[in-house]
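The complex appears here without one of its protein chains, the remainder shown in place.
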Amino acid sequence: MDWTWFHKFGSPPHVYRLAGVLTPWFAWPAVAAILAGLYGGLVLAPPDYQQGDGFRIIYVHAPSAWLSVMIYATMAAAAFVGLVWRMKVAHAVAASCAGIGAWFTAVSLVTGMLWGKPMWGTYWVWDPRLTAQLILLLLFFGYMALRAGIDDLGRADRASAVLAVVGLVNVPIIRFSVDWWNSIHQAPSVMKLGRPTMPMDMLVPLLLMLLGFTLYFAAVLMVRLRAEVLRRERNASWLKEAVL
Amino acid sequence: MTPQPRTSALAAASAVLQRDLVLALRRPSQLLQPLAFFVVVTLLFPLGYTPELAKLRSIAPGVLWVGALLASVLALDSLFRDDAADGTLEQFVLAGQPLAALLFAKTAAHWLLTGLPLALMAPVTGIALGVPIEAMPGILCALCIGTVTLSLIGAIGAGLTLGVRRGGVLSSLLTLPLSVPVLVFGARATELAITGGSPSGALYLLAALMVLGLTLAPLAAAAAVRIGLE
Partner (left out) sequence: MNTLSLSNWHVFRGERQVLRGVGFDLQGGRCLQVLGDNGSGKTTLLRSIAGLVPREAGELRWCGAVPADEGQFHADLGYLGHDPPLKADLDARENLAFALRVRRPVVAGEIDAALARVGAQAYADRPVRTLSAGQRRRIAFAALLCFRVPLWLLDEPTTNLDAAGIALLRELMDECLARGGLVVTATHQDLGLDPRRLDRLALAVLR
């Protein structure tokens, strides 16, 4: 099998250029989808018959929560590729993912708490989703701390990759254990996402926001990846030609 | 020169296990430290919370498991550090044996010396927390199974932080979130044992985690140690 495409794809100059080309292709549709979703969600959609206007935070909360898990999976997949096929650019992708993922996890936690205040009367309830998000945030922090703790870049790449893969195996188990724990202790759970009864004028904006957030993640990933490649390749000769 | 006969991975692993046990018994005082830590932590709760046994009994599962988790994490930090410092860990990598098997033997030795004594000590500290005697078999069983998984997860953390200065805190930060399922199932089994229910469901889940850990954790630890030794 011809592997040249693989090496070409993995070469830093190519990735740097490609990421630059792709950024607007992700960014502009993201802006369009998010604006449309916000208009649909905040203006067109009717208030929820139980939660009133408070439910509208779902348009930020749900996409953030979805992205946090999706980004962890992306990070672990990239780390795995870097570990197994020794592809440096994959490690750069994983490194770029961590900060974005931690940020979206934090956003989903904060919006969940803001939602909790009117619903439960308190900012924090040991809701299984919130608890799982909190542990996910700790996993992201651990990943970033390990990266920061190792001076040698190659070793930091590979050690954090092992951690990301171990974490990915653990994420579903953690989710399951937290759900199981919750089903025993019966903390109140009001967040019902994706109810089959959700009317179309609520659901369509939500799907638009999901799409928009995902595209936004892709755009930010491209920007951060370029920065990461620049940092790693700061002494390379191709860089002087590309920038100057 | 003819190729050397190699021992089986099992024989090599048992040599490592035996070596670690001999080494630990030469320094018995270090053996007692995690155990003493566990006892002290659990006995601080009556002082910090309330001496009423009924109230203590209700938080006993959490206290026992968080105590076991912390003691295990603290003890595991040094799992590979000594061997890495004196170069014997490198010789394991170069022994021509599957590294995962040798590290598994080290982890097993560590569990025999800390996890198992911890589980055996739990009924004693449990009495101080107002846990009824009838609950002890269930608690013992849960801690025996659970500490195996904690040791396996800790081995990954210890391997990952091999090359990190002051890696102890970092390795706790890495392993504690991964230990959440063990904590949840273990504490639930303990709670059921105390309240007179059947802990078998939670014990099965704990055992499932242990099997998964036994299968995958040595491989991850081996990968981590190879990277840590570079």
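Going by the order they are written in, the chains are A and B; count residues from 1 in each one.
The criterion applied here is as follows: a contact is a pair of C-beta atoms (placed from the backbone, for glycine too) under 8 Å apart; a residue touches a chain by one contact, two chains touch by 3 or more.
What you see is a predicted model; the values in this text were computed from it and never measured.
Only one residue in the set B:Val39, B:Ala60 or B:Leu102 touches the chain that does not appear here, and it is B:Leu102. Among A:Gly52, A:Gly154 or A:Pro199, only A:Gly154 touches the chain that is left out of the view.
When the whole complex is considered, the residue among B:Leu23, B:Leu112 or B:Ala208 that touches the unshown chain is B:Leu23. Taking the whole complex into account, subunit A touches the unshown chain at residues 86, 151-154, 232, 235.
Touching residues on subunit B toward the chain that is not drawn are 1, 3-7, 11-12, 15-16, 18-19, 22-23, 26-27, 86-88, 90-98, 102, 229-230.
Basically, only the chains that are shown with their structure count from here on.
The residues of subunit B lying in touch with subunit A in their complex are 156, 160-161, 163-165, 167, 170, 173-174, 176-178, 180-181, 184-185, 188, 205, 209, 212, 216, 220, 223-224, 227-228, 230.
On subunit A, the positions that touch subunit B within their shared complex are 83, 135, 138-139, 141-142, 145-146, 149-150, 152, 154-155, 158-159, 162-163, 165-167, 169-170, 173-174, 176-178, 180-181, 184.
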